[in-house]
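To start, the structure itself, in structure tokens.
As you look at this complex, bear in mind that one protein chain is not there, while each of the others sits in place.
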Amino acid sequence: MLTDWLLPILLFGALALMLIGATRRVLAWRAGRNEPVAVVAGLMAMPRRYLVDLHHVVQRDRFIANTHVATAGGFVAALALALLVHGFGVDSSILNGLILLSAAGMFVGACCIAWRRRNPPGRLSRGPWMRLPKSLLVFSTSLFLITLMTADWFPAGLVGWVFSGLLLIGLALGLAEMLVGMGWGGPMKHAFAGALHLAFHRRPQRFGGGRSTGLKPLNLTDSTLGVAKPTDFAWNQLLGFDACVQCGRCEAVCPAFAAGQPLNPKKLIQDMVVGLSGGTDAGYHGSAYPGKPVGEAKGNPGQVIVDGLVSAETLWSCTTCRACVEECPMMIEHVDAIVDMRRFLTQERGETPGAGVQVLDNLIATDNPGGLDPARRFDWAADLELPLIADVGKADVLFWISDGAFDQRSQRILRAFVAVMRAANVDFAVLGNDECDSGDVARRLGDDATFQRLARHNIEVLGRYEFNRIVTTDPHAFHVLANEYGDFGGHYRVQHHSMFINELMEQGQLNLQPKALGRVTYHDPCYLGRYNGEYESPRSVLSTLGIEVQEMTRSGYRSRCCGGGGGAPITDIPGEYRIADMRVDDARAVEAETIAVACQQCTAMLEGVVEPRPQIKDLAELVSEALVTEARA
Amino acid sequence: MSLRIRRNPRLERIRRNRLHPEYESLMAARVSAIGPTGLRRINPHQTGFVMVQGRKRLNRLNPDGVGFAGAGQPGRVQAKEKPLHRVADPLGYVAAVLDLPGGRLSSHDRDVLGLAQQLAQAKDEPHAVLAIALGDVRETDLGGAGADRVIQLNQLHNEPLTGYCPELKRAILNATEQHYQPAFWLFPDSIDGGADLGSRWAVQLGERAAVQAWQVSKETTVCRGGSQLTDWHRPTPRVLLLAPECGAPVEELRHEALPLELTLPEPVSVTIEDLGPVSVDPSQIALSEAEFILAAGNGVRNWDQFHQVATVLGATEGASRVAVDDGYMPRHRQVGASGTWVSAWVYLAVGISGAIQHLQGIGQCETVIAINLDAGCDMVRRADLTVIADSEAVFAELLNLMNERQTGIAPQGVTVHEGEARHVA
Partner (left out) sequence: MLPESRSKTMASQAMKIAALVSVGQHPLSRRERRADQDARAVELALSLSPELPSLIHVGSARNESLRAYLGMGLNNLKVLNADQDVDAVPALASYLGEQALDIVLTGVRAECGEGSGLLPYAVADQLGWPIVPRIVSVVSIAGGYAEVWQALPRGQRRALRVPLPFVASVDPAAEPARQSAFGPAQRGSIDSRPCAAEPDQARANWQQHPAKPRPKRLAVAKGGTAAERMKAATAKPQGQGGQVITEGTDREKAEAILARLVAEGVVR
């Protein structure tokens, strides 16, 4: 029979083509910078990462999760069994039955996908991705029927040359999509690249419930600082780009995309794929960067990315809020890639846009972004008589003040927090003028040299004193101190003031008389929430204050950025809306009268929204207002 | 003429000075009147003395003292001419080369002349201050500012000395040097030409000029170093480029301002040719450089009108962050801590409520005028003059007024109002 000799040829032929394509792909990845990975351990851990960690993210959309289980599970099982049965000729009715079952499962899944694709949401890519459910249906149907046929479970009268020929063509088409496409860059590429991406992920700490959010340090003696060409990425970053399924979840959560700034994380990753394999973005069928047409970007592995593939504006639109990374089912690291390319722009080209140049020059010359007199950093507390750790030598809590010291609005937050600590008799001290900017902004603007200098300075200063923990009101400083100073030898126990106040409350150290505030919502700062997983402490503080938080639609790990991170207000890429306005609209939608925040940058951004708007209060301010001041004679 | 009051300055001086040896005798001449009931009577018209400037002062320490002797009729105070200071035969000169921007003495020029007088008087021999005024001079009172002698030229061999002509001016200084050898050469260290000419002159003389000098005596000079961060203490050189407020301007005396002869130098070849001023559109001047900024905020609705007003007033346009965010103005026009820090002389803020970042950005502005609907906003608290009104209506009237000014119709209201304002003040 035709199927007897054609089936193995089809199967092995497709497999061989896939392997050739895959090898080419692997070689393309390996053109990237070397980055050591634990090969065996990674491969061993891969199934678990796939089934648990990845599924955990996918599960946020239950329908697609189940669909994917059916389709992918069915496909893998069906293909493996088909290889045994049709490829190696193992004849077993149990196996045939299992093939039928798998193909049926795959068929059901494919039907769901097809149903979903009738009128797909804007975030989904079209083009080949619209073809995929059809290919899946053809493949599963053909395989199902052929298996019926070869197992002779089919009414003999129905089998004819034409029919079996059609089935074989169908199977061939299905295999072309599923296997050949996998190796040669079709939609199914995600399966093979995704699996390897999970195995060789740059941040293995992210799996198993952990977190890894700190940026990787730049070697300042590299011949090119940052990423100029696609091949300047680490090889497993390139691999990660290929894992993208173009589901557009990143696009849906990206604040810059929503604000009409020229950034779309999905398109950015697809442009990296274009750069990796060479060509243009004409084959991209998703939403464009707002305000920029598709089809004009060209790139190849040896070409500088910002010269024709991705515009610099796109890279500078990012607020580094990490919403895309949090949402990505393939665990792709968009922010790392963006900052890597920014490093090239800043440190090789000297093309930091907007006020970024001034801010970096100021950080270099005065250790604060405003270019203010470093000897006046501690002036804000002149009347507070804060203990300097240089005088007291050691303390339980080192209060990291951050650059809010220079900003009049932030000083109110700092004062409120000092009042809270005083009320709880906390043994704390401050660095005073010895403190420098944490380096957060410099690093996000791509100036790792300045970040590293500031980090080393701060680590050296901190190393002089004894303290149990650092507490700060600035989530950016918190993140940098906790997650990024480790690479330079600074390991500390760092707490955000929300965590610290929560502890004080739990220990009953604060005597509070809550005040009625009306409807209050809470805005999760990106660098506290997504970067450090701290969603509970601030809410717990608010509930202790007797406040019932009216959650905005986007809160917790899905919180929308205020627009203030990553140097975005400094580089100031124009869009249609302002991110802060959209965030305040979120709060208006739940009729909040007060937005509780836990970050001075968020305070500044949200208070920049034209009134009338809900009032903006930091947690420290809310707590200090509720403090019962004991009548001291 | 018979009404003219004759004064005896000597007696007046003695009456003013209670320590004067003749004071007692002069004052004792008058005895207070004792009234019929034995009460002591004071005639207020006969008490006190007359100050140099002609003001009458009561002498409460000596109520019995002589009255306004000679002053006769109260209310007839005379404006006294300042005394004239003469240097008859100077043995040397202190030369002050003036900027005269727009043909008039700048306050910097007056400071330089004041210092020149100090240096001239510190000399042992009589020295005269020689003011060198080159170019278009409209100032009539160089003597009042402290010039004993003047060399005034508006052309050299038919080459006008207006515009940029440092080489011609240097030739004149050269001729002056040959004739008069001034003990000091003083220049205002200014962007109006003084710094340039002074530097050229110092190099030509081979003198190490003191630059940004702000404390100058005959022997030593203190000058500001780079970035205004250091002071250099040094012997006073012959050529000094003086910082503003280097000396007190002359006020109490008049000087002769006699013209001085100068044999003109040979014609000089000029290498740098002045092609004239470049017309600069005020709206295109960078915010940080602008002297008059018209800034719009959230309260402005009619943007065409706003641009029109800026053009008519000759103001540079600025904007608040909100106006920029809303796309009405380009980002490089944003004023404030997150935009440009401005140092304009006059800042006219329209519909700007005054966020703290914005107020930080205009911290260095001399005069702030606000047009706003909300009298309680922070901008009103900052402004020197606020008009509570709808900006569109005020703009319309401003355009009318400017139109009247340009077409020659006397804007009556303005003068009236100015008078009123003065009256109120």
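For reference, chains read A and B in written order, and residue numbers begin at 1 within each chain.
One rule holds in what follows: contacts are C-beta pairs under 8 Å (C-beta built on N, C-alpha and C of every residue); 3 or more make two chains touch, one makes a residue touch a chain.
Values in this document were obtained by computation on a predicted structure and should not be read as measured data.
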Contact with the hidden chain (one of B:Thr37, B:Thr140, B:Thr263 or B:Gln284): B:Gln284
Absent-chain contact - pick from A:Leu43, A:Ala195, A:Val357 or A:Val426: A:Val357
Chain not shown: contacting residue from B:Leu91, B:Val203 or B:Leu264: B:Val203
Residue among A:Asp4, A:Asp152, A:Asp373 or A:Asp487 that touches the chain left out of view: A:Asp373
Sites on chain A contacted by the missing partner chain, in the whole complex: 220, 224-225, 346-352, 357, 360-361, 364-367, 371-375, 447, 449-450
Absent chain, residues of chain B that touch it: 53, 55, 163-164, 191-192, 195-196, 199-200, 202-204, 208-209, 211-212, 214, 222-235, 241, 245, 251, 271-278, 280, 282, 284-286, 289-292, 313-316, 345-346, 348, 366-369, 371, 375, 380-390, 393-398, 400-402, 411, 413-414, 417-418, 421
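Assume only the chains that are shown with their structure count from here on.
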Length of the line joining the C-alpha centres of chain A and chain B, rounded to whole Å: 62
List of chain B residues in touch with chain A within their complex: 298, 321-322, 325, 327, 331, 337-338, 355-356
Residue ranges of chain A in contact with chain B within the complex: 354-355, 370, 408-409, 569, 572, 574, 578, 608, 610
